[in-house]
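Only one protein chain is missing; all other protein chains are in place.
Now for subunit A:
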Amino acid sequence: METTIKATNLTKSFGDFTAVDKLNFEVEKGEIFGFLGANGAGKTTAMKMLIGISKPTAGDAMVANYKVSTQADLVKKNIGYMSQKFALYDDLNIKENIQFFGGIYGLNAKTLQQKYQQVVENLGLENYVKQLVKNLPLGLKQKLAFSVALLHQPKVVFLDEPTGGVDPITRRQFWELIYEAADRGTTIFVTTHYMDEAEYCDRISMMVDGKIKALDTPKALKKEFGAETLNEVFLNLAR
């Protein structure tokens, strides 16, 4: 198996407060890796170090076979990112968003047109093509943002609470998209605090106060803690 993400003693402190404390883990190619934790556990902070927009206080990470500390440019070319805030341009339409975000990764006009048609077809956006993105329902915006993060076919895609604020059915649909991407070999690194979503992951890590307290497949974790659900496991750890 090929390792795509590797964190070594990854640490971030803000003054006296350690938000992320010596993380060590590996994620394999094509894996869906769930990064769980309550609000404030340090998920976003850890992810920002992995994608190179926040400097670790200590430790380092490898992403897509490149060292984040020294090869940030190469890392950037090979990753996609969907931030916690829903982040497409509200005042642009679907096509303009795709042209812009694909364009900054160097995709040419022909490819962009193809991608645009694919995305519209895939997500059933035909009725929205003339609208500005701000008029799309939240669920569709999230799916669109995910598709946009995948435009340049990154090796790894980082999703920070991608399904915040939508109902379980829409979440389920979103996960279909994640499975499709993983099937094509894309590594998925996803944070969430929804325990139902954790069940969909290949492996999950549970983070409490900046530290990883448990890391395994959902099945193994439930077995280890003698719990029925992942929620029980999590409550056990958080105590």
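The definition used in the following text is that a residue touches a chain if its C-beta (ideal position, glycine included) is under 8 Å from a C-beta of that chain, and two chains touch if they have at least 3 such contacts; residues count from 1.
In this text, contacts and distances are computed from a predicted model.
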According to its UniProt record, what is the protein name of the omitted chain, chosen from "Deferrochelatase", "Iron uptake system protein EfeO", "Cytochrome P450" or "Transport permease protein"?
"Transport permease protein"
Among A:Glu2, A:Asp16 or A:Asp73, the residue in touch with the chain that has been omitted
A:Asp73
Touch criterion as defined above, residue of A:Ala38, A:Leu92 or A:Leu177 at the omitted chain:
A:Leu92
Write the list of subunit A residues that the hidden chain touches.
51-55, 73, 76-77, 79, 81, 83-92, 96, 99-101, 103-106, 132
